[in-house]
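What you see is the complex with one protein chain gone and the rest in place.
Labels A and B are assigned to the chains in the order they are written; within every chain, residues are numbered from 1.
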Amino acid sequence: MQGIVRAFAERYGQNKYVTAWQTDNEYGCHDTTRSYSQDAKLGFRNWLAEKYGNISVLNEAWGTVFWSQLYSSFEQIDLPNLTVTEPNPSHVLDFYRYSSDQVVSYNKQQVDILRELSPGRDIIHNFMGFYHEFDHFKVGADLDIAAWDSYPTGFLEMFSFSDEEKKRYYRQGHPDIAAFHHDLYRRCGNGRWAVIEQQPGPVNWAHHNSVPLPGMIRLWTHEAIAHGAEFVTYFRWDQARYAQEQMHAGLLRPDNEPSPAFEEARQVVSECANLPDLKTENADVALVFSYDALWLFEAHPQGASWSYSDLCFRWYSQLRQLGLNIDIVAPGDDLTAYKLVVVPSLPHVDPKTMEALKRTDAVVLFGPRTGSKTANLQIPENLAPGPIQELVPVKIIQSESLSPIVNEAVSFKGKEYEGLQWLDYVETDLPALAQRKTGEGVYFGEGRYRLLCTVPDKRFLGDIFAELLFEAEIEFHPLGNDVRSRIKGGCTYHMNYGPEALPEQFGTLLKEKDVAFGSENFGPAEVVAQLKKV
Amino acid sequence: MQGIVRAFAERYGQNKYVTAWQTDNEYGCHDTTRSYSQDAKLGFRNWLAEKYGNISVLNEAWGTVFWSQLYSSFEQIDLPNLTVTEPNPSHVLDFYRYSSDQVVSYNKQQVDILRELSPGRDIIHNFMGFYHEFDHFKVGADLDIAAWDSYPTGFLEMFSFSDEEKKRYYRQGHPDIAAFHHDLYRRCGNGRWAVIEQQPGPVNWAHHNSVPLPGMIRLWTHEAIAHGAEFVTYFRWDQARYAQEQMHAGLLRPDNEPSPAFEEARQVVSECANLPDLKTENADVALVFSYDALWLFEAHPQGASWSYSDLCFRWYSQLRQLGLNIDIVAPGDDLTAYKLVVVPSLPHVDPKTMEALKRTDAVVLFGPRTGSKTANLQIPENLAPGPIQELVPVKIIQSESLSPIVNEAVSFKGKEYEGLQWLDYVETDLPALAQRKTGEGVYFGEGRYRLLCTVPDKRFLGDIFAELLFEAEIEFHPLGNDVRSRIKGGCTYHMNYGPEALPEQFGTLLKEKDVAFGSENFGPAEVVAQLKKV
Partner (left out) sequence: MQGIVRAFAERYGQNKYVTAWQTDNEYGCHDTTRSYSQDAKLGFRNWLAEKYGNISVLNEAWGTVFWSQLYSSFEQIDLPNLTVTEPNPSHVLDFYRYSSDQVVSYNKQQVDILRELSPGRDIIHNFMGFYHEFDHFKVGADLDIAAWDSYPTGFLEMFSFSDEEKKRYYRQGHPDIAAFHHDLYRRCGNGRWAVIEQQPGPVNWAHHNSVPLPGMIRLWTHEAIAHGAEFVTYFRWDQARYAQEQMHAGLLRPDNEPSPAFEEARQVVSECANLPDLKTENADVALVFSYDALWLFEAHPQGASWSYSDLCFRWYSQLRQLGLNIDIVAPGDDLTAYKLVVVPSLPHVDPKTMEALKRTDAVVLFGPRTGSKTANLQIPENLAPGPIQELVPVKIIQSESLSPIVNEAVSFKGKEYEGLQWLDYVETDLPALAQRKTGEGVYFGEGRYRLLCTVPDKRFLGDIFAELLFEAEIEFHPLGNDVRSRIKGGCTYHMNYGPEALPEQFGTLLKEKDVAFGSENFGPAEVVAQLKKV
């Protein structure tokens, strides 16, 4: 690989038409992050030796005394596959961390060559959607621009959305798919990011491949810009007539005529010309997302339907339905700029994150299983939520994974909610803010910190957020299922992801502002941009 | 294999009791057509070298320039399995064609030995149901008689029927399972065909194995004769008490007493004695079926629920519910004898087929994705429907696979229909004959040619067929879900596949004709044969 990159960089590194480099393509695609080869095994052993220094430290960290699995040298350690029963979860987690580090290092090697031979050019990688097997924050730290490949309809079809959502948004994608990744990768690029592959029509790789509603290419492009993308390019320019991706649309059809997307892209260009220069500012709300948390739960789910990725996506979606700008941040990031911080879950709360949580004046909401593990995937000596007990004095004495056919009801401020998943059982002197019918509390708070001990249904979560937003003095506008808004500089973008026109909603939302572009009918796939009246 | 066949043929080839040979058994059974062995790889390379002559021709045909997969010699080509991501679809399709050719050749080697050593005997092979991995037309061309193994209840349970159908026809099989294969294999045998394994009771290999309703063995046997079978034999004569197939019924029970099927078979013999000599004639309606099309779509589905096999079966079934005799024909067959030709789909329309379509005076209906590919599985330069644009001047600019939870509605001649699957989006000056609510046309026609750009639901398809039959001046009789008819010579057979008696339907259907056999009550599993009054 280094030879190839060096050859390219030597040949084109100083070419004046080369303004940026993309390293490789979609790291991890086709299940390539985690390798179970002999080389991977040797690499993993070295990685462990470097991390732990002494085998007894590893034994302690993994708790290998359990089931008599003590190692006496790093050479005895295999990859955590092909075991008779389940492998040690700390072993698995370290393997996931090691595999992620390999991707980081693989990218860094390319970056180093390019920096040397092609100085002054931006280095970009194109990340994927709903793919989390390596730490995108770490890879992003070595890039200039974190780009990603946005395929809202394919992602809707292939990832965990309900049948109802898959039906309603078949030709649009779920309203938060693109935005979630825009906000995630904006953080990965430390503010510099882009969409490098924007879907311009039907693709070829989902189980089923829809034709986007007329207007969706325009909507997706504007939305990326609203979230701060430096640029949006489309994959692909022309649709090939042959080979694997011949059914993947381009801006040109296979007969080289413009495809329906072509005109939409051109329209975006002219509409953007009507806008003043807009700056992306910090949001009031931060959502903490952790790749390490995701791997920990993958290694140690304790319930087949527990999904950290889903949990974060649903919390993000619920906040966004309240009309908010959201920043996705990494554990340890400074939080002083925010008024509300939500942590859907964070099993290991490291000291730096703990410090940031204490320093901020924001209202902070922790979700279930937060603080439930140490860095090595052990239960904390003082039980869950571990260090968070300093902020919310409760102790989780046992936890329960609920299957989708079983759920719990809860009452909160006089209202009843159903559909709870996961329950942490609590020992505390605090009064419960929400309670099950059997009396157990599932929501507690002290000062500006809250701990939710369950995965709430949509309604319950929405009402919790509403209360916290009042407390944090953040203005919000409930938008319903289909509409989303994003403010950039003085401009508010409104996107209608639903299949029906919503003229009244438009009227209510937009009064007292100037419309830069967009139709008052607020039809399906419509985008309206408003500027503050001066 | 050749040694075995030669030894048999030398020993029994001139034996006066040997009147026919069956080559091998159920080619392809247990997944044996496509091999991924080293031998298969070498054979495939030779086959490719012979087909393309020069590696650059192959590169062009497959479009290997895509993803930098250009080959510089045939020795570099592997089988299209174990790839990191999906293989080139043209590569896959050629592998399927190669695999089919191996079966053709394997059969031909046996036939050659038998023709040499046992002249004057019929050579037969027993094909399977719903199995399509080799070209049965080509194997059939080397046989005297194309036989098949008819297991309607097992096929119902194992193939893609709805739960409602599986329940209603549990002890009968779906009414078109046997007939579809009768008509397909009649073409494979160029008119000479037979049922060599007729199910005589419960079998042992389906997920669940029903006991056929009393009368079904008689019904299935008569129906085969009605479709022109030279003979019907049963598998098996006696039910073994041991080994793998001990639960597979025979005409004799394991205690050597007659099984319930025995008396039904005897009844058929006596009933046939009451009939005059009947000849099978050409039908008015032809359905074009292509093995190559099936493999192409298997290699390149673009939608997980797209099934060419299902599509052909459902079109056949809908025509047969209108009381029609149907001929299944191969691409390129002469079509001048027909009044209506239906092409459920035919992605590559070769020049010989194009010529036949132009020469016939029949009304012709093309289904979705017809003409969408070249012989090498590329998009035609003039887009889909490729050469069919000469007959129906439309251009497909994009296509959409719908998942079963999403479907479309359409209006046609003032009626509304739901349940459409797959949509080809059209650019044309022709008026649409049927339209989606959003205005896009899905059905077009010019002269006697029609193009349907969607997979219609049952009702919509039935109404399209009805209109075309009027236009083609073909008389038809809607029979409903359960009843089927078949005319052979001057005799009309009526079969009741439903679980209930239909005495009124019998009355209506049969007036003014002589009943050769069958009960007026038209009970479940009843067959009635009528002769034209002289």
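General remarks:
The rule is simple: a residue touches a chain if its C-beta (ideal position, glycine included) is under 8 Å from a C-beta of that chain, and two chains touch if they have at least 3 such contacts.
Because the structure is predicted, anything quoted here is derived from the model rather than measured.
Within the whole complex, the absent chain has one touching residue among A:G303, A:G419 or A:P499, and that is A:G303. Within the whole complex, the absent chain has one touching residue among B:Y52, B:F130, B:Y170 or B:F231, and that is B:Y170. Of the listed positions A:E10, A:D31, A:E86 or A:E416, the one in contact with the omitted chain in the full complex is A:E86.
If you put the hidden chain back, the residue from A:F44, A:W62 or A:W193 that touches it is A:W62. Even with one chain removed from view, chain B keeps its contact list with that chain: residues 29-30, 32, 157, 163, 166-167, 170, 201-202, 204, 207-211, 239-247, 249, 253-255, 259-260. Annotation for chain A: contacts to the undisplayed chain at residues 62-67, 69, 84-90, 300, 302-305, 376-383, 397-403, 405-406, 423, 425.
Operating definition for what follows: only the chains that are shown with their structure count from here on.
Centroids built from CA atoms put chain B at 48 Å from chain A.
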